[in-house]
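With one protein chain withheld, the remaining protein chains of the complex are depicted in position.
== chain A ==
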């Protein structure tokens, strides 16, 4: 008894690329007919990384790159906001662009852009975290005494952020209270041989007390600061109470709140988790909601490594596939 939120199937455009796509993001554009996106690519034949902006006309054909830049090494993380985008590399440099010219270059590994101004969070491999604003280092944390590696980070408010790492652990930090995390969640469900790493975190701007996390073994859960020890599991192998079978059993690479899908439950309280979109290693792009059957948007034979929902027109989703291609979905 699948209840689908989308009666019509989305339009799917596949654009094969000659290079491997490390990450992909929409860019905001002034015209509704001209959409553009940024991709970080890796040419396997010449071992050269590149960062390219392409624009997309209504017929979904790709133009030649509007902007192309060669980073010093492969891109590890790519984020964008309406006014700028940032890319971090595996060599440890961070590049912030104000479309399209380069703004500043700093060092590090994984980043998240703040909503207001240019405050950037950068995660280091060794467990450090640096907070930057307008190219200046404003603060630094050494979390977990420099022993712990974090794999995801997200701003919750201009002064708070959440990190995620191994063992499904989440930490809530406040810049005003340095030292230790303000709140901590230790996931204690474990599936034997599968790993438990959080790959992506999202926080809805209107519900800053809840953070959504996705990671290994198809696990997607929400952590409410007000009920810290009761995570709300949206999808997981181990849980049988929420759904009959898990959506995916492999790594969930990215999670994002999907403001396009309306929840079926009419009485949305503030504790109800909003619908979220996920992409996974086993090639599934789907929307899941609390207590609802998930809606599968795409089932590919290869992994979907990243996706992005267009914030101007949330019906459009762009995702990058393991087999060197980009897929653009236009939902009806």
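Keep in mind that, in the parts below, a residue touches a chain if its C-beta (ideal position, glycine included) is under 8 Å from a C-beta of that chain, and two chains touch if they have at least 3 such contacts; residues count from 1.
The working rule: contacts and distances are computed from a predicted model.
Missing chain, UniProt name from the options "Nuclear pore complex protein Nup85", "Trafficking protein particle complex subunit 2-like protein", "Exosome complex component rrp4" or "GTP-binding protein": "Nuclear pore complex protein Nup85".
Only one residue in the set A:15, A:66, A:91 or A:166 touches the chain that does not appear here, and it is A:166.
Here one chain is not drawn; of A:170, A:197 or A:304, the residue touching it is A:197.
The missing chain, though absent from the display, is touched by one residue of A:216, A:236, A:256 or A:290; that residue is A:216.
Screening A:151, A:272 or A:315 against the full complex identifies A:151 as the residue touching the chain left out. Residues of chain A in touch with the missing chain: 16, 18, 20, 44-48, 125-127, 144-149, 151, 165-167, 186, 188, 190, 193-197, 216, 249-251, 281-282, 301-303, 322-324.
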